[in-house]
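Note that this complex is displayed minus one protein chain, with the remaining chains in position.
Let's look at chain A:
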Amino acid sequence: MNSSKHEQAVAELNSPDRTTCLNALRFIKNNVIGNKTKKDLYIQLNVIPKLVKFLGDRSEADTQVKIQSVIILGSFAYGGEENVMDLVRHNAIRPLLDCISLKNDPKLIEAAARALKAAYKSPAADKSDVFHDDYLRDIIVLLNPDSLSPKTDREKITAIHIAEVAATIIARCCDTSEQQLQIAHAGAPTALIKLLTCGYAKAQEAALDALAFLCRENTMFGKAIVEIKTIEEYSDDIKLGVLPTLVKLLDEKGPVQEEAPHVLAYLIRDNENLQKAACEAEAITKLAQIITQIGNEERLYYDSADSDKLKENALTALAAMSSLTDTGRKLVVEANIVTQIVQAMSHRSYGVRAAACQCTRSLSRSVNILRTSLIDAGVAGPLFKLLSDESTDVQTIACATLCNMVLEFAPMKKTVVEMGGIEKFVELLRSSDNALRLNAIWALKNLVCSAESDIKEAVMKILTYPTMASLIDDPEIDIQEQAITLLRNLACKRAVDIEEVFKGLGENQLMDIIENKLLRYEAKEEIIMQILYVITNIASGDERHKQSIMSRSSILQSILKYMGHENPEIRVAAVWCLNNLTHPEDKQIIGTQERIRRLRQMGFEEKIKNMAEDGHLDVRERVKQALSQFSQV
């Protein structure tokens, strides 16, 4: 009806008179803001190209005209997907990006950033523009509110608001790993982490959001973020400062609530103090509530796929919070959700299954919980099924979790073995996935620890000695370490068990393994340690077992060398080898005397005497024993 008024306003945009033009812009702005119909009307009147022209006109020095134009374009963008498509069609995005350069008026920057934020919400907007010219750099500069050198309070608030919007733009430009990479290389993580300390909740949330999107599906990168050198010094303080805000975000709804547990899990993993701080902020109670609530909804409605991601993230956060401390684990148990966690291991979404399994894994690191809540929840069956899950990720975590459930004190050990655990672990060792193979050999190692001879025999019948020997030389060093520890556990406690290993590998191959691993100059400390305990355990056997060690002088030389290792635990292990070789037992009295003479000749006694004042209590105690045994002969 009064469209003529609007047509007239659009026409007045062509006026050479600045005031007429500016008044028309203000009129249009006041009409379109918050009014979908008017937005559509003006778009139909083809106002976009005119507005874009104002932005692109380099000679147009009038900032006010530009600001008004950008606000109108932004208002269109907030109107939805179709409007954004119109903006894209009229090439409005690049001119908007031109406006965010620091040389412009902060008001213009703010308006343009808001417009871009709205435009990039839509998949229709091509984000590749951001990666051209200096745009990305411009956006990252804006993450630092100080770069606009604000003086008044009002200017400071504008600067912080711009930083918040810039962070959101970054969050929306992380669609591909290439984009994540470019944003990271341009220095966004450092700027975002600084923004986390600005003290303004909305900007902090936007920064967290951006960090989360940068890490999404790209955890190596996320790890890199946390490891950035400059942040490292302050990182724990920063994280401690952010934690309460983050935990509060768990009460939000929608995407923020969904993302918050993921970021939380990410921040606190690997760090006991942060896990404790999260516990103190009552994160566990909140996460438990989320999980319970989703559980109830799942029972009511058949299809609630929307909440799957939230459930997954909440479970992951719980898993992270209880991964390192018993305090965290007990809080999870007290929150009464162990049954639900176990149920979630059979969820239709693989992500939920993986996260629930991760949670069970964290809990299973407590002997107490293994013997109470976990056994009561009937965890063994559902967990065992996951070893055959269609997702390798789920299989991998299930196998890691079972590593803790085949230990001597785990009441479900027997069930796991009866369900065919040994066969399954050996089968998984043939997987092409190294993480899965590592967990499988780890499980077998744990399973034979302190086990009876028949269990050891059952494992080796299926695994076979040649396979174990090849795992000891696996290209993956971590798998080597586990395979050697398996050997250590097999050749343990009883002379008959040691004899089995001698028969299985053959004395020569067994000694070759020990010799070669010890001679590796660059060997990992963990491997040296495990090999020294293989020797210790073999030397606890009968005369023949001790003699086989004595027959390899290069092994003896290595033991002597490692008695001077900088790691006290390796010194302890090396002295244990010596103590078992010189241990006086009636049956072996002659052999022992001969061994003591030979080892004395090689310089062991002298070495031991020099170690009597070792700075480490454990070493001194073992050395005392060695000295007394040498003094017998």
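Everything that follows uses one rule, which is that a contact is a pair of C-beta atoms (placed from the backbone, for glycine too) under 8 Å apart; a residue touches a chain by one contact, two chains touch by 3 or more; residues count from 1.
Keep this in mind: contacts and distances are computed from a predicted model.
A.B. asks: Which protein name, taken from UniProt, belongs to the chain you can't see among "tRNA (guanine(10)-N(2))-methyltransferase", "7759_t:CDS:1", "Eukaryotic translation initiation factor 3 subunit H" or "Checkpoint protein"?
C.D. replies: "7759_t:CDS:1"
A.B. asks: Which candidate, A:Ile71, A:Leu142 or A:Ala265, sits in contact with the chain we can't see?
C.D. replies: Reading the full complex, the residue touching the unseen chain is A:Ala265.
A.B. asks: Based on the whole complex, identify which of A:Ser149, A:Thr176, A:Asn336 or A:Ser628 touches the chain you can't see.
C.D. replies: A:Thr176
A.B. asks: Of the residues A:Asp326, A:Glu423 or A:Asp473, I need the one that contacts the missing chain.
C.D. replies: Residue touching the absent chain, from the options given: A:Asp326.
A.B. asks: With respect to the chain omitted from the figure, which of A:Val10, A:Val256 or A:Cys449 is a touching residue?
C.D. replies: From the options A:Val10, A:Val256 or A:Cys449, the contact with the absent chain belongs to A:Cys449.
A.B. asks: So that we can see where the missing chain sits, which residues of chain A does it touch?
C.D. replies: That gives, for chain A, the contact residues 126, 128, 131-132, 176-179, 181-182, 184-185, 189, 218-222, 224-225, 227-228, 262, 265-266, 269-270, 316, 319-320, 323-326, 351, 354-355, 358, 361-362, 364-365, 367-368, 371-372, 375, 392-393, 396-397, 400-401, 403-404, 407-409, 411, 432-435, 439, 442-443, 445-446, 448-450, 485, 488-489, 492-493, 530, 533, 536-537, 540, 576, 579-580, 583, 615-618, 621.
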